[in-house]
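Every protein chain of the complex appears in place save one, which is left out.
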């Protein structure tokens, strides 16, 4: 339980940074930078919670995820000038968030006793891409998941790995496997411009 | 029951084709084309299910709608070059989807025992236009329903016909009436450029 929560924090921080970096690039003001960070970090989980019936959504009911996102956005604003390759950094943090949130989302479906493989993959995908889709829509970009072949596919492969490994290893280990598969595929795609 | 499901498949296929065609026109890559087809086909039903409390949404809980959308998108990619009038085809398949999903959505509200006419019309409209609105937003277009006078109106007229006929004919027949009214009005509007 504790480990899953630590995962969620890592994904939250990564997505908040990716949203804030994009907002800075788009020249939004400070509140806009923070809000786009928050949206990217929290929206995927909120949408998934609506879909599995976890009401009110954890990300809105408990302030710690908001606070962590807020700190990550503020840190991004402070250290922005030191980050040289902004576009690459957005993709890197986005890949971490995608991996973590796919794992957390697929796991949330399982823990709500939804065991159909398709629903688990769908919940991993929605949680993994939801925040990024809203982030891109709000600053007038076609969402990344529609422009990059190996983005949604990475999430789908990760959730498939989680489902396949779930019978053989502990839940935490299959979370790790899902995260690693998703993140690795996404990073390879970035490196080789798939 | 069986007939309604057949309807849903027809609407799903039509919307998946309209989304995939638009994605090809916008030069998205293959995964983007498939995902925009899936979004157009599945999102209206998901949004409606969230609103009437059908959790988890049928389109995510059961894989058949996803599979049908996937096949429709793949077929669209394969036969794309044979389709001469792409813009017209998008509108045609969109009109089929609008008619079918309005009927299915209004009927879903009824079968959840929401009998207020306004809610029935709203659920028909949300189901009918939801997928198309997201489709257009994701590729940076103002959603069609905001640009065409006789688009939302066609859905509203169809649901009104369903409500009025519901007391006199069988549920399946009033579904047909709703679908026919919506589709016919939309096609007349296309033909005469209302």
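Labels for the chains are A and B, by order of writing; each one numbers its residues from 1.
Going forward, contacts are C-beta pairs under 8 Å (C-beta built on N, C-alpha and C of every residue); 3 or more make two chains touch, one makes a residue touch a chain.
All of these numbers come straight from a predicted model, not from anything done at the bench.
Within the set B:6, B:86 or B:142, the residue that contacts the chain not displayed is B:142.
When the full complex is taken into account, the listed residue touching the unshown chain is A:55, out of A:55, A:71 or A:164. Annotation: of B:122, B:161 or B:185, B:122 touches the absent chain (contact as defined above). Listed by residue number, the positions of chain B touching the unshown chain are 50-53, 114, 116-119, 122-123, 126, 133, 137, 140, 142-143, 145-153. Touching the omitted chain from chain A are residues 23, 26, 28-32, 35-36, 46, 50, 55-57, 60-63, 66, 137-140.
Keep in mind that, in the parts below, only the chains that are shown with their structure count from here on.
Rotating chain A by 120 degrees superposes its CA atoms on those of chain B, with the angle stated to the nearest 5. One inter-chain figure worth recording: chain A and chain B are separated by 29 Å, centre to centre, where each centre is the mean of the chain's CA atoms.
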